[in-house]
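The structure under discussion appears below in the form of structure tokens.
Here the complex is missing one protein chain, while the rest keep their positions.
Going by the order they are written in, the chains are A, B, C, D and E; count residues from 1 in each one.
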Amino acid sequence: MEALSMRTKVPKKLSRPASQFSHLAGDGSARMVNVGGKPVQQRRAVAVGRLVCAPATIRALRQQALPKGDVLAVANIAGVQAVKQAAQLIPLCHPLPIEHVELKFAVKRAHIDITCTVATSAKTGVEMEALTGASVAALTLYDMCKAVDKSMRIEGLRVVEKVKR
Amino acid sequence: MEALSMRTKVPKKLSRPASQFSHLAGDGSARMVNVGGKPVQQRRAVAVGRLVCAPATIRALRQQALPKGDVLAVANIAGVQAVKQAAQLIPLCHPLPIEHVELKFAVKRAHIDITCTVATSAKTGVEMEALTGASVAALTLYDMCKAVDKSMRIEGLRVVEKVKR
Amino acid sequence: MEALSMRTKVPKKLSRPASQFSHLAGDGSARMVNVGGKPVQQRRAVAVGRLVCAPATIRALRQQALPKGDVLAVANIAGVQAVKQAAQLIPLCHPLPIEHVELKFAVKRAHIDITCTVATSAKTGVEMEALTGASVAALTLYDMCKAVDKSMRIEGLRVVEKVKR
Amino acid sequence: MEALSMRTKVPKKLSRPASQFSHLAGDGSARMVNVGGKPVQQRRAVAVGRLVCAPATIRALRQQALPKGDVLAVANIAGVQAVKQAAQLIPLCHPLPIEHVELKFAVKRAHIDITCTVATSAKTGVEMEALTGASVAALTLYDMCKAVDKSMRIEGLRVVEKVKR
Amino acid sequence: MEALSMRTKVPKKLSRPASQFSHLAGDGSARMVNVGGKPVQQRRAVAVGRLVCAPATIRALRQQALPKGDVLAVANIAGVQAVKQAAQLIPLCHPLPIEHVELKFAVKRAHIDITCTVATSAKTGVEMEALTGASVAALTLYDMCKAVDKSMRIEGLRVVEKVKR
Partner (left out) sequence: MEALSMRTKVPKKLSRPASQFSHLAGDGSARMVNVGGKPVQQRRAVAVGRLVCAPATIRALRQQALPKGDVLAVANIAGVQAVKQAAQLIPLCHPLPIEHVELKFAVKRAHIDITCTVATSAKTGVEMEALTGASVAALTLYDMCKAVDKSMRIEGLRVVEKVKR
């Protein structure tokens, strides 16, 4: 198993020579990468994101919305559905047979952290699926809280783990 | 015209009494807000977001991908399409007759700023549509650059203007 | 307001002369009815359905799944999303600007009753949207319970109220 | 081949210990079941449903709509399309490579019976796909007949066969 | 009523000064045209297309497939559904409240002619919807005949009428 592990800082060097934007043909036009020759492997990716909001919003959520669970359940389902639609949203993504999706939410004093894990057995990875799930879960939380808090923002959307074997 | 203007900081107080999570029924269950009694008004919202990446990624984009324009064009179209699909992604969003979408991209030394403007004539506003457009445009840029830069992240997704008249 | 009220029994006579299958052209081919000449009115429809299951399934749900709410929340969201997609599922349905959706669930000894209310301001009604919402909510409950109960069935899907004004 | 065969009655006992709602995590939150470790198998499921209507509706259909076939053809196509969209409608369904869909309709004195058969080669089964196909076919028939019959209802939606090998 | 009538030949002059590609911003980037300031009008468009095939294919269709009607019914429904999805397929199209769709098929010796009529009450027209409907109907006929005829082609897709009032 090849674990790419956590990475959250800007690297000094690029991962591959800069001439290899794999989604660009020689003439600069965009294209879906040909993954036909790659082996099917079990792949997993984890993405995270954060909805930053007012402490009063969190307090209100804790008092009214969280005990009964629907706010997080709605965001959870929105994230799962978005994972399955990633290839329809991100133009050059390949449609993949998603085998597992799991979203976790951690409610803190002035933000909610979202973690989205996606797994597949396919010829290419699922980072974009995990990022899409975390994004749409965050947007869904934003939608449900926007009537009481107009200062929210979404921060730190990134891939924190990518594994294949 | 009522301009809600720029807001980017966490407010001290909530916009309305905390008991008014408009998407929650009295029993805590989620619901689509009933907008049937509201007037049709011209509405506009602007959302922004930022893809933070390595300076070398920006340099490579400038040399290879940006002169011919396809990278930003792909993100642009992905954002426009996502705006039209917002109500299918965000569970409690109303489907609205989108009348205008425009995405702008500003390529800086170590990030790309995205601005998404959406307009409609409807009974409710288009913040979620604008946020969805900016998010998916950022995700699409991420997708096209991820082969050369594994440290990117999306930051500062928020609504910066909301107007109705 | 014209209330069509409850109807649950097979009528003796048809509502209009049998030659008026409005979705069939003179040559028998299917068509989307032309609603262009009709006025925009506020319209509401309520549909119901029932998931019949084993009493043990209900008991297990009550012990494990219902206190925390996610099972019904997932079905709720699935129903809301399906309402918005009705025109993509039912070929001759018109796309309508849905203004309100609400699903209610009543958990009984050996079944769960589902009620789906939909409202719009449009040239045609929302019965099909309400039926689609109740159907998909029932299917979603079925999906979540099918690992423990292989004898479930969905019964009594019908429109119980249709109003315009 | 393991044939689960016909089952249409409420069982005395649950199929597995009640603690195993496979779609619920330990904390009660919903999740897509991880099927990554399961083998790809040929799977087939058959679901049925019934549109109950007035005898006069059936007579009218026989006289005007059925000879030319479009009413059943429209329902057929709506069912096939719905099978392919099941994972977008049922939140915790896995997207599967559907290999075969077939809908059958039996027009009786006061109802139409619908049978939907779905096959795939995948890591999980297609009951939800077959149920979704039968449901949407029934809803489509309802839509086409609702102008002449306001008392219709959909009954007996259930899985009657599930096979893997 | 302003009737734009039939036009099928290449004009000598452009309809408006060439600097007005309405979908391009000043910097050449694509955008959805802002229709917010336009009045809602009743609009209709008619598009046509032709599937050219072998005479033997038409003879086989006449003997086996056309008497029972499903081939044309399937193409009809595919066209209607595609009209409703035009704004999801054509990136810069506005989502419009489609009020009427009708497809007609004329089976000739060595081709099938398709006519798709679409109507709406909206701020912009429905040519793209009509063209999309005719295209997808033709593609669907192609799909159903491709096992017996590998030489088919689709010709003459164009708008033949566009009216607003």
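A few notes on this one:
By our rule, contacts are C-beta pairs under 8 Å (C-beta built on N, C-alpha and C of every residue); 3 or more make two chains touch, one makes a residue touch a chain.
All of these numbers come straight from a predicted model, not from anything done at the bench.
The absent chain, not drawn in this view, touches the displayed chains A, B, D, E throughout the complex. Looking at E:V40, E:A54 or E:V107, the residue that reaches the missing chain in the full complex is E:A54. The chain not shown here touches subunit D at positions 42, 69, 72-73, 76-77, 80-81, 84-85, 95, 97-103, 119-121.
Those residues of subunit E that touch the chain absent from the view are 4, 7-16, 18-24, 27-30, 49, 52-54, 56-57, 59-61, 63-65, 67-71, 73-74, 77-78, 81-82, 85, 88-93, 110, 127-128, 131-132, 135-136, 138-140, 142-159. Subunit A meets the missing chain through residues 25, 28-36, 87-88, 91-92, 94-97, 122-123.
The rule is short, and it goes like this: only the chains that are shown with their structure count from here on.
Which listed pair repeats C-E comes down to matching contact pairs by residue number; over half match for B-E among D-E, B-E or A-C. Among the remaining chains, D is positioned farthest from subunit B, on the basis of C-alpha centroids. For the pair subunit A and subunit B, the distance between C-alpha centroids works out to 16 Å. The distance from the centre of subunit A to the centre of subunit E, with each centre set as the mean of the Cα atoms, comes to 37 Å.
Multi-chain contact residues, meaning those touching two or more other chains, occur in subunit C at positions 28-30, 68-70, 73-74, 76-78, 81, 85, 88, 91-92, 95, 97. Taken chain by chain, the contacts fit none of the simple shapes, being neither an open path, a ring, a star, nor a full set of pairwise contacts.
Chain pairs recorded as touching, per the definition above, are A-B, A-C, A-D, B-C, B-E, C-D, C-E, D-E.
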